[in-house]
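Contents: one structure, followed by commentary.
One protein chain omitted, others in place.
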Amino acid sequence: MKYQLVSGLETHVELATKTKIFCGCTTAFGGEPNTHCCPVCTGQPGALPILNKKVVEYAIRAGLATHCTINTTTHLDRKNYCYPDLPKAYQISQFDKPLCEHGYVELESGKRIGITRIHIEEDAGKLVHESGYTLIDYNRGGVPLIEIVSEPDISSPEEAKEYVEKLQLIMRYIGVSDCKMQEGSMRCDVNISVMPEGSKEFGTRTEIKNMNSISYIDKAMRYEYERQCEVLNDGGKIVQATLRYDEKTGETSVMRTKEDAQDYRYFPEPDILTVVIPESKVEEIKSQLPELPLEKLNRYIDELKINPATARLLYKYKKVCDFVEKVISLGASVKNAVNLTTGVLYSKLPTEEDKENFALPVTAEETAKLIKLADEGKINITLAQQTLSKMAEEGNPVSAYIKEEDLAGVDDSELEEICKQAIENNPAAAADFKGGKEKAIFALYGFVKKATQGKADIKKADAILKKLILG
Amino acid sequence: MKSTILHLSKMLQSGEITSVQLTEQYISAIEKENPAINAYVNYTFDQARANAIEADKLIKEGRATALTGIPFTLKDNIATDGMLTTCCSKILQGFKPYYDATVWSKLKAQGAVLLGKTNMDEFAMGSTSETSVYGAPLNPIDKTRVTGGSSGGVAAAVCANLAAYGLGSDTGGSIRQPASFCGIVGFKPSYGAVSRYGLIAYGSSLDQIGPMTRSVTDAAIIFDAIKGEDKKDGTSVATPSGETKLIGDVKGLKIGVVEELTDGVNPEILQAVNGVIEAYQKAGAQVVKLSVPALKLALPVYYIIACAEASSNLGRYDGIRYGYRASNYSGLDDMVTKTRSEGFGKEVKKRIMLGTYVLSSGYFDAYYKKACVLRGEVEKQIKECFEKCDFIFAPTVPQTAFPLGYSGGNATETYLSDVCTVPVNIAGLPAISIPCGKDKNGLPIGLQIIGRKYDDERVLNAAYFAEKYGVCEDIQFDGGVKL
Partner (left out) sequence: MSISQKEIQTLARLSRLEFSEEEQEKFIPDFEEIIAFADRINGEVVGDTSSIKEVAARTIAWEDLREDEVTDSLPNEKITSNVEAQDGYFPVRRVVK
């Protein structure tokens, strides 16, 4: 029998606030063990949590960016379970009144993956196992998280991958998280079940915990789908269980089954009052939301007429987009701004992270100046590329590379004269071109460039040369 | 030397005595008398001597307040930087916090002198202080009797004049009941009026720190010193700043007498309470008889909510970061389970188990959820009651001090003895217990005055009338007028 995959994701995203969710300790990554700590985040007796406003604000932002409704009256709850990385033996989270509910993330196919809820909670500390000892570091304890729970709307590993990428993009765009899966600032629990194709009744599900890379999510889902199909085809039953994925073997294994499921004994957190968010605040946050990734992609393609492949190269990186848009707003042509960015600047930014951070010493203002020179034909595109490359490395303004006198350009009659000389000096090339060898014209370009020290507009030269040769 | 804060303060400010001298007097009294009553479980004499030197400086510089230089004590569940804070539990053995409770910071800043930490029921769970790992404190008035609890050590210390005053905590009566049993004044402020930061939690939505003193005036002095909003406690509220003005005029006040708080109370106690009410009537107060049926629910509601919160609050004692750790175990889980099983006493375990039970799936709705709903009903009915009166007068406890060992075999009866105090915590109200006479065995009786939420100052004023006019002879008063 053929089975349909049914999946929903629970995604934990660490919020990029300066301080922890319930105390003023820094959220900075790393640090010597137990140095970003205080009585509150190490669960000292008598210490009390004080909710960080920014956490609520960021979570609302995340909710609005995923089309959720915001519960303007919301409270926190205690989720009770005992583990050494959880210093109070309960995690302050949200149970029955999450901050955000009923949203969706749209995939490029137009399919919407429903968002059941987004709630705020605190992260746990870190355990290190070493020669007979378990060592505990609470630096991460109390770092704010949002948990984004999707509906079981995902029906393939490809959709899961796109959903996670879209979420990542959205969160980065709105500035609430860097969503670095390798640093753990974004991680997913994947729920999977299968049902006979065409069926409407979900099968028993399993949950793969703590996935920290998109490619593992993909692999784990494929593995688990195959496994479940096989069990059912062999006449077996799926056992509801929590699984872990082994990155080395590519297999899932059981962490715990339903029988020893936790009873979290949720109840309202008595140390934190119910939070009332003014409607006007929600409106304010909404009005400050930036253009979202899909909106931007569509605008790039439809309005700026950037070709879809190039638009895709750009829209994934918010800072790059901000840069390009600024360059364009300063008067540079869309085409040159986009091509120089994805051509020249991307060559300096080999990794995803480099592009994400976009930390080149070149400013939009100077880039716009340079591109305008090219746009106006005062320099040719090759010189523009070479100059931008130097600017991006050295951080100097355009004026450091291109002098006023270089910008005189070459007037049309002068250019025609030089083109004639080019043909006279390269009769063979001219003849070859005339005979149909298109590439032969490059030799003539070379002459023109050399004679004008790169100042000539090669497009114009091309037209003149062709006119002269072909008549 | 059985003196109030006000009296001692006058002596200090006039130079009749220095804080260092006064402190030494208290220290020698404690060394001599504490072994017989077990009020203190940990002395902080070095701290006290250092505080006293500072206090004398403040006095000399004219920067003293009413409590500067006056020796006092803290219940052992209030965190003190660098000093043992154990909740009288084995599980917190050796625990020295590295932070101060807000109340201690505030008092220290005014030059208070901390003599030591006092005995209590383990994690404040009890009404007799007998569940303390250090053994029960004894009632200085009759050493065969309990001090009450859970702030029994503070009550005993103040009663025996081993401290001028103390701070206790009150979750279901733990300030007022021992104050009643030991014949002193105990004030439980409105929930939120005093910061809970550094108070080791029992039932977070019920816990409140308050003063235990020898006079109403003293209670007001200490309340003023510790009250107010605290950035470290999100449930604290801004109280009217400035000094509580004690006038003691009761003319026109409506005193509510609530049937559910007087039914079945020992006649001797009722008589003493009624005697005080009559004195108020003579001075122009009116009495209104009322019924608040939901109060019958208050006790089970209290035990469900307090234990639910406690089961969560006490989850952190796992032997990893502080306190006791089991010495033999076969893995991390086993370490935690052994530590807790060895570290907690019987009553604490019982309440943790009850709390776990009422929160666990399948029982949550029938117990915890329902208790929260009923808590709302209790609050609502009390609020309605306060539309008809300004204060409720009631016995603090329907009994006088139990004999030692009695409550061990009479758990339910002991729980029931909290009937008059528990509703106050459920509704977050201010209430004071003042001594109002003695039973035939010479044991103190307490009168409780309960006010509307955030009417702390009015409650103190209502009680002050009794002090000012000598209505209750056992309250120490400096310069009062006999009625």
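For reference, chains read A and B in written order, and residue numbers begin at 1 within each chain.
One rule holds for everything that comes next: a contact is a pair of C-beta atoms (placed from the backbone, for glycine too) under 8 Å apart; a residue touches a chain by one contact, two chains touch by 3 or more.
These numbers were taken from a predicted model, which means no experiment stands behind them.
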| Out of A:Val276, A:Ala400 or A:Ala431, which touches the unshown chain? | A:Val276
| Per the definition of touch given earlier, which of B:Arg49, B:Lys108 or B:Lys350 contacts the omitted chain? | B:Lys350
| remark: Filtering B:Gly15, B:Pro35, B:Gly62 or B:Gly331 for touch with the omitted chain leaves B:Gly331
| message | Give me the chain B residues in contact with the hidden chain, please. | response | 94-96, 98, 231, 234-235, 296-297, 299-301, 303-304, 307, 311, 315, 318-323, 327-332, 335-338, 340-341, 344, 346, 349-354, 356-358, 360, 366-367, 370-377, 379-380, 411-412, 415
| note | Had the left-out chain been drawn, it would touch chain A at residues 17-19, 23-26, 32-39, 42, 50-56, 73, 75, 80, 82, 84, 89, 128, 132-138, 263, 265, 268, 272-278, 281
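Convention: only the chains that are shown with their structure count from here on.
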| task | Could you please specify the touching residues of chain B with respect to chain A in the complex? | result | 77-79, 85, 87, 92, 95, 97-99, 101, 196-201, 204-205, 231-235, 308-309, 311-312, 315-316, 318, 320-322, 332, 336, 356, 359-361, 364, 368
| task | Using the touch rule from the top, collect the residues of chain A that touch chain B in their complex. | result | 39, 42-51, 78, 80, 82, 84, 87-90, 134, 136, 263, 265-267, 270-273
